[in-house]
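The other protein chains are all here in position, but one chain of the complex has been omitted.
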Amino acid sequence: MADYDVLTIGETMLRFTPPGVQRIDQAPYFELEVGGTESNTSVGLARLGMNVAWLSRLPANPLGRRIARTLAGQGVDTSHIVWSANDRLGLYFVEFGDGPRPTQVTYDRADSAMSRMQPDELPAELFEPGRARHLHLTGITVAISESAAATARRAVELAKAAGMTFSFDVNYRAKLWSPEQARAGCHEFAAAADIFFTPIRDAESIYGVSGDPDSALAQLQAIYPQATIILTLGAEGAIGAAPGRPAISQSVFPAGTVGRIGGGDAFTAGVLYGYLTDTVAESRLATALRWGAAAAAFKYTIPGDMPLFEKEEVEALLHSGNQAPQVRR
Amino acid sequence: MADYDVLTIGETMLRFTPPGVQRIDQAPYFELEVGGTESNTSVGLARLGMNVAWLSRLPANPLGRRIARTLAGQGVDTSHIVWSANDRLGLYFVEFGDGPRPTQVTYDRADSAMSRMQPDELPAELFEPGRARHLHLTGITVAISESAAATARRAVELAKAAGMTFSFDVNYRAKLWSPEQARAGCHEFAAAADIFFTPIRDAESIYGVSGDPDSALAQLQAIYPQATIILTLGAEGAIGAAPGRPAISQSVFPAGTVGRIGGGDAFTAGVLYGYLTDTVAESRLATALRWGAAAAAFKYTIPGDMPLFEKEEVEALLHSGNQAPQVRR
Amino acid sequence: MADYDVLTIGETMLRFTPPGVQRIDQAPYFELEVGGTESNTSVGLARLGMNVAWLSRLPANPLGRRIARTLAGQGVDTSHIVWSANDRLGLYFVEFGDGPRPTQVTYDRADSAMSRMQPDELPAELFEPGRARHLHLTGITVAISESAAATARRAVELAKAAGMTFSFDVNYRAKLWSPEQARAGCHEFAAAADIFFTPIRDAESIYGVSGDPDSALAQLQAIYPQATIILTLGAEGAIGAAPGRPAISQSVFPAGTVGRIGGGDAFTAGVLYGYLTDTVAESRLATALRWGAAAAAFKYTIPGDMPLFEKEEVEALLHSGNQAPQVRR
Amino acid sequence: MADYDVLTIGETMLRFTPPGVQRIDQAPYFELEVGGTESNTSVGLARLGMNVAWLSRLPANPLGRRIARTLAGQGVDTSHIVWSANDRLGLYFVEFGDGPRPTQVTYDRADSAMSRMQPDELPAELFEPGRARHLHLTGITVAISESAAATARRAVELAKAAGMTFSFDVNYRAKLWSPEQARAGCHEFAAAADIFFTPIRDAESIYGVSGDPDSALAQLQAIYPQATIILTLGAEGAIGAAPGRPAISQSVFPAGTVGRIGGGDAFTAGVLYGYLTDTVAESRLATALRWGAAAAAFKYTIPGDMPLFEKEEVEALLHSGNQAPQVRR
Amino acid sequence: MADYDVLTIGETMLRFTPPGVQRIDQAPYFELEVGGTESNTSVGLARLGMNVAWLSRLPANPLGRRIARTLAGQGVDTSHIVWSANDRLGLYFVEFGDGPRPTQVTYDRADSAMSRMQPDELPAELFEPGRARHLHLTGITVAISESAAATARRAVELAKAAGMTFSFDVNYRAKLWSPEQARAGCHEFAAAADIFFTPIRDAESIYGVSGDPDSALAQLQAIYPQATIILTLGAEGAIGAAPGRPAISQSVFPAGTVGRIGGGDAFTAGVLYGYLTDTVAESRLATALRWGAAAAAFKYTIPGDMPLFEKEEVEALLHSGNQAPQVRR
Partner (left out) sequence: MADYDVLTIGETMLRFTPPGVQRIDQAPYFELEVGGTESNTSVGLARLGMNVAWLSRLPANPLGRRIARTLAGQGVDTSHIVWSANDRLGLYFVEFGDGPRPTQVTYDRADSAMSRMQPDELPAELFEPGRARHLHLTGITVAISESAAATARRAVELAKAAGMTFSFDVNYRAKLWSPEQARAGCHEFAAAADIFFTPIRDAESIYGVSGDPDSALAQLQAIYPQATIILTLGAEGAIGAAPGRPAISQSVFPAGTVGRIGGGDAFTAGVLYGYLTDTVAESRLATALRWGAAAAAFKYTIPGDMPLFEKEEVEALLHSGNQAPQVRR
């Protein structure tokens, strides 16, 4: 049995948030959260009972250590973090909106310790055969810097060599790169992925797919035929297809909005959990989508970035309602 | 004139609550509330202008004293509390949910000072004729321990001997006992009650009544013909009947949800207020139900367990809208 | 070019508010806000890029200085404030309601420093020709005291002499005076105004106008034919007409409710901004109303009394949706 | 046995305090306390086990009710409060200093409901013989207004007629009156008092006494020979003498500073407790002074104005250390 | 190399604390801490870089999970915790005193999940040879219940069989047992210990030792000749001796008081760290005492129960000042 079910690599930031819907202008203090797409997914997986290692590069200062300890407290293995003596931690500021005032995010992540990670800083022992079953990466790591992208590329090579499966989430951020850059940057990862996640709106802007979800899915399958492709559709749920199998759609579980940030990462955690625990081809994708939908909905109820749920809670939600996955014709 | 309009006996706990909809996992601090069904009702009655004594057994430590002082600050007479040198205070933890995440209550009330109250600890002077007009008890006291049940039983005997009227609210808690135990435990109290309160869902599970509210009410009347029976119907309001008089239904006043905990106790306070101030048989139940509905709705707007309203506020709400009680048939 | 685009005069109070929807009874602390109709409007104008001076009389104690510094921090010129050695600051207490519990405001403003302001305390230099373009006053200043009313009257005379334009907002407060007193007190100001603002409900009670908004507007035009009249209609938006030009209606931008207090003042700020920046007769009122509607809606999203928006944010909202002003008939 | 051991009359204000040592300028919120010299003393007496009624005039608004409920929660009888429909509540603002920055108190108490109390508003039933044993007043009530002074005067007459004993504390406040006014205003109260409290510094400025404490005490005894006189000496403790008995001095118990406000009122509570429970002439004053010193020291450790101690705690402190009263000479 | 440097077993409670020096009576909320002597020591060891497993029995509810996650966040291995479906979590309430008001601790730990732990719930795999180097227990586990004591006894047997070393800290709690009970209960643990910790005041009351620290140490050595005995002396530091070696004394590093709770546990962590990293007989005890003193002093500066220091910080303190251990005689 592998030491780790899932290995994730990515950047995690300290998040500052005015209380409630106060403006940054008027808040006497900022609440602190720890947020990063890969670490959020790691927390979700750990809370669902999986062994997860999260790999990153952090400054060896109180801010960096806070990131590591917060994730360790969620059951994520942080023992492989690469500590940097000099670099800074990425930060971001979230001001929650109300009504016509949009939620406003101010990033301050340039030159972060993670953006300066080098391929040779990857710990070799994590990629020994049998050490980990699955690697999960996102497009953010590819976008933040050349060396981070090279590190991600090297991680995929090592994972493949070790017989690990691999999932990739585009996670497009317009503040980091253009759709063209994203397509170029993500291509080799998507082409290597066993599971490829993308929101339909990003599939449209990056890959130029069009039409309804079924059609968009088919177009992506044509580009990346080797991958199980999962297209998220916002309030319409998700649709996915494994190679050579019928598409399956999944509707959303009704949910609140207090914890929308990190909902997509919780979805990914649920999908990976289902994918790694149900290995029967006939049910695998349906199981994965259903866990994804339930995990995302539950996350929507939890303040902060991390999906602080118990497995039993997600399971209870999953068995409620009528959100059964539907096989598409 | 009696010293007290109403005497209540029961357990009150200290409640701990994470701020907002935070999870217990993530809250840096817990807000404090004082909550117990009988004390909540007592506070409602005191704020409506009645003289109310609340009787309980509390540990003589800072936590127990906090309970007593909080209630005294609401105008409830706490001078008859039985102080215990050694026992603990019952506690409970409320985590408010959001969307599909349910509000989660963790009780920690075993072996509380009140659960160890003995019948001979009842202060005799409270049951002297003319001292109090009315006694109110709930099924929770019967459920928490043998000695508390015996104490409640003895209180009813003493009250009857002193010529007091008596109301009983089943207040079924599945974490304390089964429906069968509740029926057995509550029977003698219901059979002695001048007013008997129960939610329709508990009437169904405990007494096996069925059918629409009118029918359920009639079935309960057959069991406890001596009592004015008040059946609460959730969002459908309430229905009740005094012996030998037509049933009367009462719809709810529209309300928020911030203060749902304690809404039922505020309803009881309103009903008892109406019942004790309007003693004309023709209007009594209608008055009681209307005050109950208004008090409950107003409580729904107030954070915490206690109905922190002014009489004028409830009265203004009561005179608004179209929530007039309806005579059935 | 004038030093100030707008000069406003009025009373600003310190506001105390229990957190969330807590009752004044139960709050362990009160949050602090700075609120006054004229200063709120001044802040809105300053944030839209105008030069605004706010004139008032404040006690020279920590509370008075807090008012001045808070407004200065918003870009409002506070250098002309008249400091009083002995008087008190007006205060008010807001308890936010929920559901059927109304928001409850307790004023404690009697004998405030501003209510004791005298006409001869008006700084002459502010009324030199070319110093300021526009004067804005509200009925509150007329209502709070004889000497404040006399001061307002003198300010209008000085402004007229200096060639300034003048706007007046009835801003009726039932706790300060009766509709009859308001009509008598406001008349000379309305009769001198270039812009006259009133909610339709106050126009009805004070001026006895009746009928639909178009009709009510026409009736007011008959009384004050010299003024551009702006009638606010709550959720129905606003309607206005400049002398000799067709009426124009403006619908509201959808908005939340967290920041309703001060929404009207933000509307006034938006209107004055539009009025002072677009001086083409054909478009002036439409521009003013659209800026007013957008500013008000944005304010609705911001806790506290002051419209803490950026000009770009209001502008973005203004260009969204379908809230274009409509020419009537 | 009397219903009340002690009856006190006076003004109580709502206190606003920035957290910690923040300035009023910079605090995002103000903490709330309830403070008044007579109510503070009442709370101390109630916590020591005495029956105490506090009488005042309060506005019937949320602020006034908060005062009443807070005191009721401390065990003080508030059923005789006179409620005013229109007046305001006295307020005060405390900014705690640090090092050379002095603690700064801003009063806003003019025209408070209590300052408008009239003699005929005194509830006659409180002054029936046997109703209460002792009346306690302070110079503040005499200072705040003519009608409050008249009310205090009338209360002394009624108390004397009912056979009650009477204590009076000068409690000089320079912001309310001059030493000359204080002497004139307080004289008839001091001349009627069974116990007369004054700090030595006020005795110097108001009565012109001089010299060491023994000498100052003797000079006051010459003026008010009927009274037990208690002279407080700050860090040097207190000295007192009953008519015809030797002077007794009492040193202070070492204490912190977090709760200095209200320390003098706790001292008075302790003295009255000792005086009313030990009626043996030989030990009475010594008992009173020792309880006063212990109560004051314990109060010094408690944030806020009110002495939130338990009797057992004060008693334990009283029996510790070497602060035994000393007979002089 | 062993998986764990240290294995600890014991009870950890959730701690509730009013902010600052507020009384439990007056606090609007309670801050949350996680505290237990063995887990505090575990956190200290983990932060000094050791691999530590903490073993306990916790309720499988949000409170129990909070304990586990908090400790995991500090780097302590919590994977061996025994989860109980029904029991409660031990709680305690700390009210910090000021001046003569003592810090007051109210325990509510009866019938906790840990107190119901059974010997056969000890995970066998933790006691396999080579799994862990050292076992640490305290007298609290022996005191809380028969079954916990039996569990502790069994753990020592298993540890000895696995070749682990063993340390025992009396940690006498007067609220749990009498000195006589403590002596009887602790004897077999002390007699089996490689390191035996006790404060001198407990050595006096439990073992009847007397005289100066050197003498008290010698008396304890006579009873438990096999153990390195460490006697803590409060402000005088500590003194200790290994079998057959001279006694060594260690003075304290000057420190604040904000974080006194848990200071002793940090001392133990420092001693164990020194003892396990310096295995040279000549320097071992001196190294251990010095790390203990530095760790304790640093903990004194940190709010809460856990020693949240970095190894570099303790090391820097350790190399400062003149607190070198002294060989006695």
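Lettered A, B, C, D and E in written order, each chain numbered from 1.
Just so we're on the same page, contacts are C-beta pairs under 8 Å (C-beta built on N, C-alpha and C of every residue); 3 or more make two chains touch, one makes a residue touch a chain.
As the structure is a prediction and not an experimental result, all values here were calculated from the model.
Enquirer: Touch as defined at the start, partner being the missing chain; which of C:G49, C:G73, C:G208 or C:P254 qualifies?
Expert: C:G73
Enquirer: Identify the residues of chain E touching the omitted chain, counting contacts across the whole complex.
Expert: Spelled out for chain E, the touching residues are 253-259, 297-298, 300-304, 308, 313, 317, 320.
Enquirer: Extract the touching residues of chain C with respect to the undisplayed chain.
Expert: 65, 69-70, 72-75, 310
Enquirer: Touching the absent chain: which residues on chain D qualify?
Expert: Against the missing chain, chain D presents residues 20-23, 25-26, 97-101.
Throughout what follows, only the chains that are shown with their structure count from here on.
Enquirer: Distance from the CA centroid of chain C to that of chain D, rounded to the nearest Å?
Expert: Their C-alpha centroids are separated by 46 Å.
Enquirer: Provide the C-alpha centroid distance between chain A and chain E, rounded to the nearest whole angstrom.
Expert: Roughly 41 Å separates the two chain centres.
Enquirer: Please output the residue numbers of chain C that touch at least 2 other chains, ranges allowed.
Expert: 23, 25, 28-29
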